[in-house]
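Here the structure is laid out as structure tokens; the discussion comes afterwards.
A protein chain is absent from this complex, but the other protein chains hold their places.
Right, subunit A next:
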Amino acid sequence: MSPAAFPAQEVALVDLLDRLLAGGIVLAGDITLAIADIDMVQISLRALITSLDRTTRSGAAERDQ
């Protein structure tokens, strides 16, 4: 389904992470890995901040050259 009222572009990662890290049913108990219990939003923020740091640093390095 791709109605005209919806944008055609690729799903943005930030919108996807809103849903995959804060949404989706969380099943505890029989899950063999504790990953489901870990705060996924914290994980994503750490990943994003690390990546932003890298972008900022490389941007600064380019300006310094």
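In this section, a contact is a pair of C-beta atoms (placed from the backbone, for glycine too) under 8 Å apart; a residue touches a chain by one contact, two chains touch by 3 or more; residues count from 1.
As a working rule, contacts and distances are computed from a predicted model.
Its UniProt record calls the unshown chain "Gas vesicle protein", which is the correct pick from "Two-component system regulatory protein", "Putative luciferase-like monooxygenase, FMN-dependent, CE1758 family", "Gas vesicle protein" or "Tripartite tricarboxylate transporter permease". For subunit A, the residues touching the absent chain in the complete assembly are 1, 3-7, 11-27, 30-36, 38, 40, 43-44, 46-48, 50-52.
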